[in-house]
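Of the protein chains in this complex, one is absent; all others appear in place.
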Amino acid sequence: MSAFSVADIAARCGGRVVGDGGLRITGIRSLEAAGPSDLSFVAEGKADKKAAASKAGALLARDASRHPGRTVVEAADPSFALAAVLDLFFPRRTARPGVHGTAVVEPGAAVDPSAEIGPFAVVGEGTRIGAGAIVEAHVALGRHCTIGPGARLHPHVVLYDGVTLGARVEVHSGVVLGADGFGYAPTPSGIVKVPQVGGVSVDEDVEIGANSCIDRATLEQTRVGAGTKIDDLVMVGHNSVIGRHVILCGQVGLAGSTVVGDGAVLAGQVGAAGHLTIGAGAKAGAQTGIAHDVPAGETVFGTPEMSHREALRAFAELRRLPETARAVRELRARSRTREEGTP
Amino acid sequence: MSAFSVADIAARCGGRVVGDGGLRITGIRSLEAAGPSDLSFVAEGKADKKAAASKAGALLARDASRHPGRTVVEAADPSFALAAVLDLFFPRRTARPGVHGTAVVEPGAAVDPSAEIGPFAVVGEGTRIGAGAIVEAHVALGRHCTIGPGARLHPHVVLYDGVTLGARVEVHSGVVLGADGFGYAPTPSGIVKVPQVGGVSVDEDVEIGANSCIDRATLEQTRVGAGTKIDDLVMVGHNSVIGRHVILCGQVGLAGSTVVGDGAVLAGQVGAAGHLTIGAGAKAGAQTGIAHDVPAGETVFGTPEMSHREALRAFAELRRLPETARAVRELRARSRTREEGTP
Partner (left out) sequence: MSAFSVADIAARCGGRVVGDGGLRITGIRSLEAAGPSDLSFVAEGKADKKAAASKAGALLARDASRHPGRTVVEAADPSFALAAVLDLFFPRRTARPGVHGTAVVEPGAAVDPSAEIGPFAVVGEGTRIGAGAIVEAHVALGRHCTIGPGARLHPHVVLYDGVTLGARVEVHSGVVLGADGFGYAPTPSGIVKVPQVGGVSVDEDVEIGANSCIDRATLEQTRVGAGTKIDDLVMVGHNSVIGRHVILCGQVGLAGSTVVGDGAVLAGQVGAAGHLTIGAGAKAGAQTGIAHDVPAGETVFGTPEMSHREALRAFAELRRLPETARAVRELRARSRTREEGTP
């Protein structure tokens, strides 16, 4: 790990130095773990106390005045600044060009000379690997796939035939792209598979977390728009169309033909029934079970989903429901007594 | 892709031609994407408008009279007919017989000469691969497994020792069959593992989606019955017995020793506590948390589960609960006032 001055760091992340700009920083650590040559990061106001107790040589924070006597790199958005500083200290790994001696590249595949193909990787016939792409150990690429320039496929990623990844797409280990969608026709003599002959198309700058699955479309393309971020163990059903800059948190499951608008955010373990549209900028709280279309910009929660406001009130009352129900029983008893008592 | 006449297509799927039976069809596309030499598919009544706007040369539909002036292949069950037509245009891949030069087949394994073993596959001692089976890249098969004739294991499937797959079973990438069940004995000095020495047995024509897991039984067999279809990221706990023609949608989780009757359908993200019986033909709505036995034919919803009818009414009232609770408070206040007012 390299060392940088506080001034270098501020320059890199567009921050402002308060204190000793010449201080050499050799590491980036949490507030608890940081020492005098480390920079640390104050995410939220409630971390101020931790920051005061921290031995960090410098702090990355929104407001230096809350950290009197400290060397601070002041940044309007400390999370974004942290990203920039981490990129400075830990530059992204770039491709080590060449094909590992153990890899299998089928005839008719085209690997850019600047790309890296790791040990035991398999590249199918007709598949094209773009400039600077990294295909790590045990990645299995089917036939007629396209891997965009600068994409990175971590070990054990699987692409079925005909999957397209845009530039700089990052796919984590264990991800399966293009497995058959779950399409069957029930018949009196059993369940008949509907062949899934479409593909999967993922636009640039998408990141897909470990062991997630995006199934191929029945006829056309399951699509993921540019800049979308998908966490671990997420399932995207066949024919779904995910917009740009969408966030799908861990273990989200979208049944088939779900449309998710740009900038939507689905929290962990959210499920969506098939053939629904979740509007642009919509949000769903953790574990929400979305059973109807969600209007753009709306926040929903609960199973089946309610508006967030409605859900919070309903769940607060649910907790008091035993009491409420007892009150109803008492009122009823009293009402009956009264009616019987008043001829 | 080959070309077929509309008449060929109708013959293949048992449909009836209305219009130009001689029209050459070269592709099968969605209503939106189809052109004049494509066949498209009208799934439901509500797609009639899309169908009217479609440029498709021919339609596969239930009722030609709803598509006046169009060439239609009329079929009583369009989904089933689509499956047949897709099989015509996209014949299933068959084994390319032989063992890839990089695969490791341990001594004492028996691979049928008509089977295909892909690059970097590992076939353990005593494992038998049936006629025409396809074992793709990086598949790891333990010892004493049986792969039925015509089975297909996509890249990166893992079978632990002693797993049996019937004829034509299709297993998608990342699936793990036969990992140890989650069995422990809590003791004062910590949690002690109960060795899981049973197996997993999957009958013919089962399909298992990407990254799903079926754990081995403690002593006997975790079983999946013929024709059952399992979606992605599903977990089947140890000792479970899944019947025939069951449907387990994405991210379903069955704890240990769950019995699921023939023809049951569990929607996405359903969970079942252990040691339960879900009767034949039972259904569970998405995200249902099944905590008790479910009678055959019953439909359940909610956590803990209610009958579907009960659940829909309860959830509708839940949404109105804040209002109801307010009404109760008012009635109570009024009742008190009255009681105080009437000596």
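Chains here go by letter, A and B, matching the order in which they are written, and residues are numbered from 1 within each.
Keep in mind that, in the parts below, contacts are C-beta pairs under 8 Å (C-beta built on N, C-alpha and C of every residue); 3 or more make two chains touch, one makes a residue touch a chain.
Just so you know, these numbers come straight off a predicted model, no measurement behind them.
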{"item": "Contact with the hidden chain (one of B:H156, B:H172, B:R244 or B:K283)", "value": "B:H156"}
{"item": "Of B:S79, B:T127, B:Q251 or B:T277, the one touching the omitted chain in the full complex", "value": "B:Q251"}
{"item": "Which residue of A:D8, A:E116, A:D231 or A:E310 touches the chain not shown here", "value": "A:D231"}
{"item": "Candidate in contact with the missing chain, chosen from A:G21, A:P155, A:P186 or A:P295", "value": "A:P155"}
{"item": "Touching the absent chain when the full complex is considered, from A:A95, A:V169 or A:C249", "value": "A:C249"}
{"item": "Contact footprint on chain B, counting only the chain that is left out", "value": "102, 104, 120, 122, 138, 140, 142, 156, 158, 160, 174, 176, 179-180, 182, 184-185, 187, 190-195, 197, 211, 213, 215, 219-220, 233, 235, 237, 251, 253, 255, 269, 271, 273, 287, 289, 291, 303-304, 306, 310, 313-314, 316-318, 320-321, 324, 327-328, 331, 334"}
{"item": "Residues of chain A (touch criterion as defined above) contacting the omitted chain", "value": "28-30, 33, 41, 77, 79-80, 82-83, 86-87, 89-90, 92, 102, 118-120, 136-138, 154-156, 172-174, 205, 207, 209-211, 227, 229, 231-233, 245, 247, 249-251, 267-269, 286-287, 302-303, 315, 318-319, 321-322, 324-325, 328, 331-332, 335"}
